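A single protein chain has been omitted; all remaining protein chains appear in their positions.
Our next item is chain A:
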Amino acid sequence: MSRPGNRADWADDEEFDDPSALPAQQITTNKDGTKTVVSYRFNDDGKKVKVTRRIKTTVVREHVNPQVAERKTWAKFGLEKGHIAGPSFDTTSVGENIIFRPSVNWKAQAAEAEKTGGEKGSIKDQLRDKKVKCRICSGEHFTARCPFKDTMAPVDEGGAEGGEGGEDAEGGLGTGGGSYVPPHMRKGAAAGGERMAGKYEKDDLATLRVTNVSELAEEQEVRDLFERFGRVTRVFLARDRETQRAKGFAFISFADRSDAQLACDKMDGFGYRHLILRVEFAKRTT
């Protein structure tokens, strides 16, 4: 109230328009049971912002034994003493989804899946019926042992050999041509052998690489920053081994790719601790 003294009438109060005052919050109940809350606030630049929120309330009622309900109120103790409610990230995490379907002939199905997946163990099976075939004379020996090795050039693979033969000569290589293909890029190993990091393999698609992170950043802070966009499964903040300071980049894995996309769009260019973050999708390491 900038003019408290010379106000004429209390009725004028309605007309009185103070540019610095905010309209009151409005709450309307929609037909479908949701509530719409419209509120106003000033943002950092001093501009008025209208915030509209739709809230749906669901009551989940659960019947438990009174003893169980009583236990829910227990305070934490021991190493957990004083910690806030809810699972802590250093002791509890959620693993990768496991598909578990009991079935009578699961062994056959597992073998099938392995075959199609082409994992390490089954390469042997794949090659079981195949015979060694010389590329020079098509005899049953390795090319290197061919008696015509010095006298004849290898036959053209694409044309001379038909169907099955072509596959044969490749010997499980993913690409044609004679060049060397590292084992993990061969066709047979497309599913990837076993890696210790296998845990994170599948999340790769929903992993963001954040660069230009402040040296003083904390993992929890970064997590909080990104958790607004969806469930974060992993935060990795690179630190210097000696000084324990952040190295300037971090990886954030989301449970859901769409959340990651949203976070990528919103957080790219976000100012955090005096630095502008750069956020992009992490590239798969090869």
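Definition applied: contacts are C-beta pairs under 8 Å (C-beta built on N, C-alpha and C of every residue); 3 or more make two chains touch, one makes a residue touch a chain; residues count from 1.
The definition used in the following text is that contacts and distances are computed from a predicted model.
Per its UniProt entry, the chain excluded from the display bears the name "Eukaryotic translation initiation factor 3 subunit I", taken from "Large ribosomal subunit protein bL17m", "Sedlin", "V-type proton ATPase subunit a" or "Eukaryotic translation initiation factor 3 subunit I". Across A:Gly33, A:Gly86 or A:Gly271, the single residue that touches the chain missing here is A:Gly86. Contact with the omitted chain, checked across A:Lys56, A:Arg101, A:Arg241 or A:Lys283, is made by A:Arg101. What chain A contributes to its contact with the hidden chain is residues 64-65, 67-68, 71-72, 74, 76-81, 85-88, 90-98, 100-104, 106-107, 110, 120-121, 194.
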